[in-house]
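To start, the structure under review is shown below, and the notes come after it.
One chain of protein is taken out of this complex; the other chains stay put.
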Amino acid sequence: MATFVNLLSANFRSILRDRIFLAILIVALLFFLLVPSFSLFSMRQVQELAVTLCLSTISLLLLLVSVLQGASSVWRDVEKRYTSSLLGLPVSRATFVVAKFAGIAVTLVCCTMLLGALALPAISISAAQYPSDIPIHWMNIIGAIGMDCLKYILLSAVALFLSTVSTSFFFPFFGSVAIFFAGSASQEVIEYISGDYGKSLTPAAKLVINIVYYLLPNFSAFNLKVAAIYGLPFPFKGALYTFLYFIVYTSILLCLSVWSFTRRELP
Amino acid sequence: MKLKAIFLILLISYGAVVVPFTDYLRNRPVAVKLGYTPDARILKIASADHCSLVAQLAIVKVLFYYGTIVEKFTKKIDLPVEHHNMFKTVNTALKLDPYNMDAYYFTQAAFTWEVGRVREVNAVLDYGMKYRTWDYYLPFFAGFNSAYFLKDYRKAAQYMKNAAELSGDPLFTKLAARYFYESGQNQLGILFLETMRKGSKDKKIQSMYEIREKALKAVSLLEDAVVRFERERKCRPSDLSELVAANILTEIPVDPYGGKFYLAEDGKVRTTSKFAFGGKEK
């Protein structure tokens, strides 16, 4: 456990000293300062726009951080031969991979908390300028931000897994971006083919789509933004299912990552 | 070996979680499914030179969502419909790409009859006419809306004249002429719907028009019957069932929207469904 924490803190520090990460974070922070003035663009829904802007900024930052950090994690350590010096210490490969993931996950959680803490005053200020008829549902907003964080932790696990089998940046990067889009759309596709359109498909094609649907991580489930923006009732049961799904899916990905990294021959 | 055991346990848990999870997703309220489309100004910046693509994606999203409502309706599932969100999304798409015909067609199809946002729709169509200067469909839609819903026959005639000039089709001239008569509203509606239905390739839109046409034909039938009743008995029927009792009709037609027809105080035939999917709840 001490070894794990030691590695985790090293990974976390490595991200904090990453210039690209810092640049993205600073841009996001600056953007928050502009939210109150940007949201005046909307004539009828200042508050809704402010919530949207904040949630989208957080999403975009987390997307960039999770994909960039996840995709440049394991293969890069192998290529830079950090693995041979780190695994020369009494560190198992499983600990190495899980600590790598945990470093990214902790970063994502910290970013979420930092930006979330800024989002709440930004929304209050904007909403005060032009009160909306919908009251602000703070719990919904916090819930949506939390779910977003889980979504991108899951995405970083995808990127990490791809980086354990890859030897370059491109495969894990484009792979995880593609999986992100596919996983965000899979729910719509499956609903589309279960309707009229599905009747014109062959059973084999339907089967393939269904298999892909269950294999891909379902990212659309984590999207609770509408509930936050329009103050719809928060789907507690759904959030619970989604949370369980997140735990299981992420663990499976970590298992696969450990398995693939354990088999890997290192320089 | 430990890893394999953990993996196996996780796979089983995945199976256990994924069933209620996907079940929940499939039965999520539709409003949530349409999702939120960011403001057009932001999208325009974010999508850079892919504006038209993003616009089309937004339209597809709305069409897709709309399809699920029609489907749910035919399966007799009642759900609140997010008309406002749909309208907003389509509008956003039009701001990104003012040439997108799908969006105009859909706006005309979805927000007039059932939702009654005719003025907003006409504003959208006016906006479109500034861009799609060659297109006779937009003035045709707007003209129809002005006459049929807004009863503004002067405006309607102008629109129809535009449409006639652009298309060179005598049908529009004929239509334009017919707007000057207040009577024959239902016939006009049916004619319009037929034209629209034949012009669409989308099955869902077609079926929507079919339902609408059926309803309108039923109303037309009932109103004709009411007129006959008045001529024969020199008085108004107090209830539609009197039409059956008087042997003018064999039965009261069924409202395809799931409501019940009734005779309103102004002598018009109306229905409890208000000709809208999920209208019963309101």
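A and B label the chains in the order they appear, each numbered from 1.
Note that a contact is a pair of C-beta atoms (placed from the backbone, for glycine too) under 8 Å apart; a residue touches a chain by one contact, two chains touch by 3 or more.
One rule holds for everything that comes next: contacts and distances are computed from a predicted model.
Missing chain, UniProt protein name: "ABC transporter ATP-binding protein", from among "Branched-chain amino acid transport system permease protein", "Cell surface protein", "histidine kinase" or "ABC transporter ATP-binding protein".
Interchain touches from the omitted chain, evaluated on the whole complex, reach A. Only one of A:Y82, A:Y130 or A:F234 touches the chain withheld from this view, namely A:Y82. Among A:R17, A:K199 or A:K237, only A:R17 touches the chain left out of the display.
Mapped onto chain A, the footprint of the missing chain covers residues 2-3, 6-7, 10, 13-14, 17-18, 80-93, 95, 263, 265-267.
Assume only the chains that are shown with their structure count from here on.
Note on chain placement: the centre of chain A and the centre of chain B lie 38 Å apart, centres being C-alpha means. Residues 41-42, 49, 52-53, 56, 94, 187-188, 191-192, 194-196, 214, 218, 220-221, 223, 225-227, 229-230, 232, 235, 237-238, 241-242, 244-245, 248-249, 251-252, 255-256, 258-259, 262 of chain A are the ones that touch chain B when the two sit in their complex. For chain B in complex with chain A, the touching residues are 3, 6-7, 10-11, 13-14, 17-18, 20-22, 24-26, 28-29, 31-36, 38-39, 41-42, 61, 64, 67-68, 71, 203-204.
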